[in-house]
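Here the complex is missing one protein chain, while the rest keep their positions.
Per-chain residue numbering starts at 1, and chain names A and B are given in the order in which the chains are listed.
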Amino acid sequence: MMKLPIALPPCSGFILMLLLALNLAQPVYADAQPRSGSETLLEFEDAQTKDRYYSLLEQLRCLVCQNQSLADSDAGLAQDLRRKVHEMLQEGAGDREIIDFMVARYGDFVLYNPPLKTSTVLLWFGPFILAGLGILGLVIYLLRRNEQKAESLLSEERRRRAAELLNKSKT
Amino acid sequence: MSKTIIPLVIFIGLVILLAVGLSRDPRVVPSPLIGKSVPAFELPQLHDPQKTFGTDDLKGQVSLLNVWGSWCVSCRVEHPLLLQVAQQNLIPIYGLNYKDTREDAINWLDQLGDPYSAVAFDAAGEVGIDLGVYGAPETYIIDRNGMIAYKHIGPISGRDWREKFLPVIQQLKNVKS
Partner (left out) sequence: MIPELGHFALILALCLAIVQGTLPLAGTALRNTSWMQIAVPAARWQFGCLALAFACLTYAFIDKDFSVLYVAQNSNSLLPVYYRISAVWGAHEGSLLLWVLILGGWTFAITHFSRSLPLAFTSRVLAVLGLVSVGFLLFMLLTSNPFERHFPAVERGDLNPLLQDFGLIVHPPMLYMGYVGLAVPFAFAIAALLEGRIDAAWTRWTRPWTIVAWVFLTLGIALGSWWAYYELGWGGWWFWDPVENASFMPWLLGTALLHSLAVTEQRSTFKAWTILLAIFGFSLSLLGTFLVRSGVLVSVHAFATDPTRGVFILGFLSIVIGGALLLYAWRAGGVSSTGRFELVSREMLLLLNNVLLVVVCAAILLGTLYPLLMDALGAGKISVGPPYFNRVFIPLMVPLALILGFGPLVHWKKDSLPSLVRRMHKTALIGIVLGVAFVLLAVGPASLGVTLAVILACWVMAGTLQTLKSRLSPQDLGGSLRRLSRGFVGMLLAHFGVGIFIIGVTLVSAFEKTEDVRMAPGDHYMLGDYRFEFRELNTVNGPNYEAKQATFEIVRNERRIATLYPEKRFYRSSNQPMTEAGINPGLFRDLYVSLGEPLDTDGSDAWAVHLTYKPFVRWIWLGPLLMGLGGLLAASDRRYFRRQPVPGTRPVTVRAKPAEGRS
C-alpha cells in the first residue's frame, strides 16, 4: 500500500554523509515510513522560525508520496525539500518567498493550501455560500410551509363552518 | 416532481465528473516551467569532473535533457530507446545524473550503453529541484534559446517518442532563432 510510483535513490545515506562532512546541516523529522537515509537534527534561530518551519512543512506536499506532507514523509525528495526549506529559513527568507519558490518549480500541486485564484473561488467560498443558502432556504421553506398549512386550515375551517351553517339551516 | 428531481440531477453531474476522472492520472504533476528558460546551473560532468556542463551548453540547438540515475529501475526501460535516438543523430541527448554516485553511474553507462553527449552530475539533487524534478526518469525538450518546450514524466515509450516528442522536436527545429 505504501507504493512510490517512481524509483528513489537508496544510496542517499552515503551522499548525506558526504554532505555532513561538508558541514551542511540537514533537516530531520523522525517518523515511521520506509526510510532512505540518515538525517541529522536542525538548528533554528528562534522558536518562531522553528514553528514556521514545521508549519511550512505541513503546507507542502511530498510529490512522490501517496498524499503526505513534507512533514510526514521520509521519501528522498521530501528530505531534499525539507533541507531546502530549512536552508531558505536560515537565509532569512519569508514564508511567502519559500512557498513561491516551491510553486515556481512544482506548480500549485505542491501546496496543500490551495491558492485563491479565480479557478478556486468556488472551492474557498462554496461551503459558506452553501451554508448561507441552506439557512436562507430553510427560513423561506418554513415560512411558506406555515402559510400553506394556515391556508389549508382555513379552508378546513371554512368547510366546517359551511357544514355547520348547512346543518343549522336543516334543523 | 420538480424539486425532488434535484438530487438526481446533482448525482448525474457527480457521476460524469468521476467518469472523466477515471481517465486522468492523479499523480502526474504538470510542470510550470514549460515555456520558461532552463533555470541557470553549472555542474561538474560525470565522466570528467574537471569539465562543467550548464545552461549555456544547452543553447544553440534543440536538445533533450534526460534525468536519470543508476538506482532508477524505469530508466532501464527507456534506455534502449535513448540509445537508438542517439544513434540516429537526430538530436543531442544530455543527461542529468540525479542523486547518484559517480561510480555507480559510470558503471551503469558502461553496462547499458551511453547515449549522452554529456552528463551533468547532480549528486545533491539541487539542480533537480530547480527543474521541478520529483523522480526519474524525466525528460525535457529544450529549444535553441534554452527554453523548456516540453517535459515528459516517466520512461519514454516508442509511442511517446513518435506521438509526443517527434512533433515538438520537428517544430522547434523548423523555427529559426
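Operating definition for what follows: a contact is a pair of C-beta atoms (placed from the backbone, for glycine too) under 8 Å apart; a residue touches a chain by one contact, two chains touch by 3 or more.
For clarity, every value in this text was computed on a predicted model and none was experimentally measured.
J.: With the missing chain put back, which residues of chain B would touch it? List them for me.
T.: 1, 4-5, 7-8, 11-12, 14-15, 17-24, 26-30
J.: Could you please point out the chain A residues that touch the chain left off the display?
T.: The missing chain touches chain A at positions 1-3, 17, 20, 28-35, 37-42, 54, 58-59, 61, 65-69, 71-72, 107-115, 119-120, 122-124, 126-128, 130-131, 134-135, 137-139, 142-143, 145-146, 149.
The rule is simple: only the chains that are shown with their structure count from here on.
J.: Considering only the defined contacts, which chain A positions touch chain B in the complex?
T.: Touch residues, chain A against chain B: 4-12, 14-15, 18-19, 63-64, 76-77, 80-81, 84, 103-107, 109-110.
J.: In their shared complex, at which residues does chain B touch chain A?
T.: 27, 29-33, 69, 71-75, 98-101, 104, 123-125, 128-132, 134-136, 154
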